[in-house]
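My questions all concern the structure below.
The complex appears here minus one protein chain, its other protein chains still in place.
Order as written gives the chain letters A, B and C; numbering starts at 1 within each chain.
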Amino acid sequence: MSLFRQALTVVRKDLLLEWRGKGRLISVLLFGVVTLLLFSFAVGPDSTLMRAAAGGFLVLALLLSSTLGLSESFRVEQEQRAIEGLLLLPVDPIALYYGKTLSNTLFLMLLAPVLTPVALILYSVQLDLQGLAVLLGLWTLAAAGLSAPGTLYAAMTSRLQSQDVLLPLLLFPLVIPVLMGAVKSITLILTGDPMSQVSAWATLLASFAIIYSSLCGLLFPHAIEEGI
Amino acid sequence: MTRQFKWDSGLGLLGLLLLFVGSYIGLFVAPAERYMGETQRIMYVHVPCAWNAMLLYTLAFIFAIVSLWTHRPKWDAVTTAAVEVGIVLNALLLVQGSIWARATWGVWWDWDVRLTTSLIMVLLFAGVLALRSFVHDAGRRATWTAIATIVAFVDVPLVYFCVRWWRSLHQVQSTPDTVAPMMVVPLRINAFAILFLAIWMMAQRVRVELARRAQDQVAEPERIAPIGGSTNA
Amino acid sequence: MPDGVIVGGWSYVIAAYSVTAAGLIAYAWSLVHRRRKAELE
Partner (left out) sequence: MSSERNRRRILAVAAIMVAAGVLAFLAFGGIGENLVYYWSPTELQASGEQAQGATIRLGGLVEPGSIQHSEDGLTLKFAVTDGEASIPINTTSVPPAMFREGVGVVVEGSVNRAGEFETQRLLVKHDNQYQAPGEGESLDMAEMMKSMQFEMEKQDKEKESAE
């Protein structure tokens, strides 16, 4: 079985699990909405300030939701020792990594149709259809950039009792370039782009998504060898 | 265990001596800078810390690759030592930089690329140590330390090159051509001083790690992991 | 007083060197302490 097919099998398995128990998706979605709501209290009723910060809040909501989703994604494997079963099958760890990363990315993309409208309404931002399309593209890149290192670190920390502390501690500084790229480009989409800088920030975002997914894919088999 | 004079003690003392000599020249012999005045003297500790922190992180990266390859405990120990000493120098670097920035730029901190990436750098490598302290199985701890170190290293070339690639508040690297000769002397002496001290610190840290590992092997290997992690790193 | 030149500023220099010395000494002390503890046990 080729690596690609193996990875797709992992994705299918994850999505099927997700579909059977929708609890995770719904709770992460709710969590994202609540964070968006809380952020709006940080800048108070100042609507200009809120509009300027909307992009940052949206990306931070994605980030905070992603840690919840990521740690859950390997906790499922830990319970019932499912991961050992997976590794006993002839699944290449590299395929497992890319499959998991892809399913985590898809999971985070599912947050977009809910979180974006909520943010647009809460922070009173206007966006045309083209802007919305670009925003979705950026969201996808950000989801991939967060999932790529996130999957590796979630796999490593999933067995530790202190995962809830460690995962953000390791992941947050690492994804700052991704966050910066996402925050700046999405903010420019929402508030206007006088110097046409969106593409440069999007390139930064995409570059780090690629760097992290190749580097972490390279290291993942070593992390697995020690047993998750 | 006999206490003989070890090579690292000699290197450490040499480093200390050089640090006194270099700092003396830097503080009292070298001229003040034409614009920055006396505050420029911060350079003689700031720049050596920066150079050596980057050097230690680079070494840690190389050691981490070797550690991942060979699974030998000693490589894990040197990786950890390089990361930890790198963090100390990096933290000092940020504080010295902040003081110097207040004097020259007029602010304690600014979100310029050099400053931002240096701050990320210390957080990333501190994360490596945090991860270590939570893993109790020695083999897994070594592997994960190596992985986290390799990933964290992505930021290091960014820190070095960002001032050339992008417009920043922080000046680009100086060269001997752009620095007065009497300022180059203490700078070089202190660079070697900090390097020797860093090697001494690394050697001590390696000894700590190896001693702890020997202890763990004596103690029952299947001990129950204490909550919160008592293995402080 | 010449314009655009920092006059004095020794306090900044003293602060920076003190922080450096304090940091290095504290870390060196912790190393020696940890090593003694690890080797004696």
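What to note about this one:
Basically, a contact is a pair of C-beta atoms (placed from the backbone, for glycine too) under 8 Å apart; a residue touches a chain by one contact, two chains touch by 3 or more.
Remember, it's a predicted structure, so these values are computed and weren't measured experimentally.
When the full complex is examined, the chain removed from view is found to touch A, B, C. Within the complete assembly, B:171 is the residue of B:9, B:70 or B:171 that touches the hidden chain. Only one residue from B:27, B:179 or B:214 touches the chain missing from this view: B:179. The chain not displayed touches chain B at residues 31-36, 40, 43, 103-107, 110, 112-113, 154, 157, 161, 165-169, 171-175, 178-180, 182-183. If you put the missing chain back, the residues of chain C touching it would be 3-7, 9.
Even with one chain removed from view, chain A keeps its contact list with that chain: residues 94, 192, 194-197, 199-201, 203-204, 207, 210-211, 214-215, 217-218, 221.
Criterion: only the chains that are shown with their structure count from here on.
Averaged Cα coordinates give chain A a centre that lies 41 Å from the centre of chain C. Look at where the CA atoms of chain B average out and do the same for chain C: the two points lie 14 Å apart. Taking each chain's centre as the mean of its C-alpha atoms, chain A lies 32 Å from chain B.
Among the residues of chain C, none is in touch with two or more other chains.
Residues 4-10, 12-13, 15-17, 19-20, 23-24, 27-28, 31-32, 34-35, 38-39, 41 of chain C are the ones touching chain B in the complex. Considering their complex, residues 149, 152, 156-157, 160-162, 166, 169-170, 173-174, 176, 211-212, 215-216, 219, 222-223, 225-227 of chain A touch chain B.
Looking at the complex, you find that chain B touches chain C at residues 1, 23, 27, 34-39, 41-42, 45-46, 49, 85, 88, 91-92, 95-96, 99-100, 102-104, 197, 201, 204-205, 207-208, 211-212, 215.
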